[in-house]
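A single protein chain has been omitted from the complex, and every remaining protein chain is retained in its original position.
Chains here go by letter, A, B and C, matching the order in which they are written, and residues are numbered from 1 within each.
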Amino acid sequence: MSANSRPNTTVQIGSLTLKNPVMTASGTFGYGEEYAPYVDLNRLGAVVVKGISLEPRRGNPPPRIMETPGGMLNAIGLQNVGVKAFLGKKLPWLRQFDTKVVVNIFGETLEEYGKVASALSGIAGIHALEVNISCPNVQKGGHVFGCDPDASREVTKVVKAATDLPVIVKLSPNVSDITQVARACEAAGADALSLINTLLGMSIDIEKRIPHLKNVTGGLSGPVVKPVALRMVWNTVRAVTIPVIGIGGVMQADDAVEFLIAGAKAVQVGTANFVNPRATMEIIDGIEEYLVRHGLNDVNELIGSLKTD
Amino acid sequence: MSANSRPNTTVQIGSLTLKNPVMTASGTFGYGEEYAPYVDLNRLGAVVVKGISLEPRRGNPPPRIMETPGGMLNAIGLQNVGVKAFLGKKLPWLRQFDTKVVVNIFGETLEEYGKVASALSGIAGIHALEVNISCPNVQKGGHVFGCDPDASREVTKVVKAATDLPVIVKLSPNVSDITQVARACEAAGADALSLINTLLGMSIDIEKRIPHLKNVTGGLSGPVVKPVALRMVWNTVRAVTIPVIGIGGVMQADDAVEFLIAGAKAVQVGTANFVNPRATMEIIDGIEEYLVRHGLNDVNELIGSLKTD
Amino acid sequence: MFTREDMTATILSNAEVAPCHYLMTLAVSKVFGQAQPGQFVMLRPVGRGFPFLGRPLGIYSLAEHADGARIEVLYRAAGKGTKVISALCEGDLIEILGPLGNRFEHKPGMKTAVLVAGGIGIAPLVFLVERLSLAALPERPGLILYIGARDSGSLLGIDRMRAFGVDVRVSTDDGSAGYRGPVTDLLLRDMASFDAATTEIYVCGPNPMLKRMSGICENHTVPCQVLMEERMACGMGACLGCTIEVRTPSGVEYRQVCADGPVFDLRSIVWR
Partner (left out) sequence: MFTREDMTATILSNAEVAPCHYLMTLAVSKVFGQAQPGQFVMLRPVGRGFPFLGRPLGIYSLAEHADGARIEVLYRAAGKGTKVISALCEGDLIEILGPLGNRFEHKPGMKTAVLVAGGIGIAPLVFLVERLSLAALPERPGLILYIGARDSGSLLGIDRMRAFGVDVRVSTDDGSAGYRGPVTDLLLRDMASFDAATTEIYVCGPNPMLKRMSGICENHTVPCQVLMEERMACGMGACLGCTIEVRTPSGVEYRQVCADGPVFDLRSIVWR
């Protein structure tokens, strides 16, 4: 590689081409606008927006968040503006940027998943859907779709049937065997998988003897979840043939490189945005520096390069 | 409570009486001897020794451990001296102390679980068995017993049939719904449950592009797992009627108090012993101080006192 | 666009000014020159595992100069995170985000500004008064501060307030200074004397005090702005973590303290 030629960082997530493997994680980057003062959105591989449902949602009562050692708990309750307001108020602003827009969707019933997916299809400026299956199925006694391979397969089928966009299914880590769910989603036609969503956790105010979160339990994220996320990505890339996107505790370039070496084709940056709004920019630069330092011409040479015996 | 009367800290784990709710976690306190220079074993609620199998085990090839943000990964591979050497060389030393000795056991087959359990029964100085079900079942394609409610039930049955000692079943957190496994073990006659064992994780040396652990994946422990452990304890205490012992990231008294408030009848201190060999002593003192500061005469008033609406 | 430099401050001093209360002076970038009263910053020690999230602290004072700005924050070591911050020394770097949030407002015709502070709640009000005393108002507004604290030792910022010509009325829980009892009692006595058309009340303090204030406001019409506090992660409206409930024409709705606030119409707040 000649000294001044920059390594290729373009990666392929199914039919979706990213200029680099760094995406934002849903719910941690708002609708992009919030971070415009800190981030040049044109430089991002992709923006994944806050989870969208058919109708607007108020979310959970406060308090909704709490810091934990090396991470945080959240129980936002999927508050969002709903499909209509997203298309009317948020998407137009995002269209001006030269990046890929991935819309994270969820529902409480199979039908709802399908309706959201179709409502977002065939619309300029939306490049892919990410399906959050870590939601309670109100028709199945609130059992979380993503914790059951069959329910995960159903959701994937419904969404695939409702859209022509590439479909990324986002897996829950709160399962006995993530590869089962991964295979079920692949079989149902998922174009890619992203993992992990938050680990279920809890923390208590011992002076008041009440939970720190009004919702009692919440989702754990941040550096603390990285070892678990990395292990699940490593298991999943060897269980499926579709691309896998690594999520969980990516704070700096080194963390992203770990996921890429484990076999993830891209990473999503979540909680890191809160503690360092410029995290994505620094991670993009850091990955390129790593490639140069190790004499690699192409990030794809790094992906899946873990040596084991 | 009169100023100078000390609060009661005695707790009951089924038929097992502990002078206080602080136990050591298996594999993190050796066979007790290692910590004698730092800990007065007479003050401990109970000592849980390193997991014992029928035959001695060499364990995994090194490297076996790696630090992670706020925690550590280990793949010791259940190295241990085996039942015979334990009874001959380790137990006699432990007998001199006025504390409860809990022997953590495991096997690779149902038969092995049964044999270890009976080999340890009717022996002076052993007060209870803790059954580690987070082990691969060699007869079922290496599928981990503890990740399947039925397999967990079977193990519990076999052990109960083989011993008259109180049986504590130690649950794995790497499951979709820990309450299912908990109920299965309760139905099979478990006298108590302890949770959590380590979360499966992984980490990578990005310069060499090899896993930090020779075994590739390992068990995550330390402060990072506390929110997950606390959530699972909270779920489990409301799903079963037998006593639950909280394990995971208990570093200081405040952490122990969180588990007690959530409903755990006792806690186990694990990784904390590595970074602070006197952790158990300081936690025992700290719990008592908390009780006094809050005007509680009895630790049992604290247990399960979480207020939610 | 904000740069790394805009997100890094140098600690010029970090002194304990009262038991568990600290005054920190920070050398910051030019971008903080635009900071307005009521706005806050998120502070986070550099390169430590803990605290993981930034800590929101109001701006106590701001001074611009040629190649940057200097801000002060007055804070209480309330818990583990602020204790770590209070242990930082002159010359240490600290990660900073800001200026964040909305601002205290005042109508052009304001004749009297009534400030109500509980304990450390004085901090953002000092910055407000500094700006009001410079504001382009038809006539310089009368400034009255009602401040309550645990004891005389915990009364902070009063000297600065007096220096700005503020009429200071003190109350303490233990009576070691001024009136003995809640500061809201002091205010209540005078409420009737304020002209709702030309007076603005600004409140900052602990929740119990804020709730008493909203009780008072039910029987009076003087406009009242309050600085609300809630746990935060991002500080910029992205995580939706810092939620409170407010009454709106279209019913009770959630608002984000960091982005829609921290300053709200006290009468709109739904108290838990």
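To be clear about the criterion, a residue touches a chain if its C-beta (ideal position, glycine included) is under 8 Å from a C-beta of that chain, and two chains touch if they have at least 3 such contacts.
Only a predicted model underlies this, so the values are computations on that prediction, with no experimental measurement involved.
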item	value
Touched by the hidden chain, restricted to displayed chains	B, C
Hidden partner chain, touching residue among B:Pro7, B:Gly71 or B:Gly146	B:Gly71
For chain C, the residues touching the chain missing from this view	47-50, 52, 84
Where the missing chain touches chain B, by residue	27-30, 34-35, 37-40, 50, 58-59, 61-72, 74, 76, 79, 222-223, 271, 273-278
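One rule holds for everything that comes next: only the chains that are shown with their structure count from here on.
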item	value
Contact graph of the chains (line, ring, star, complete, other)	line
Chain closest to the middle, measuring from C-alpha centroids that were averaged per chain	A
Rounded Å distance between chain A and chain B, as computed from the means of their C-alpha atoms	34
For chain A, residues that touch 2 or more chains besides their own	68-71, 223
Per-residue overlap in chain C, given as positions that touch at least 2 other chains	49
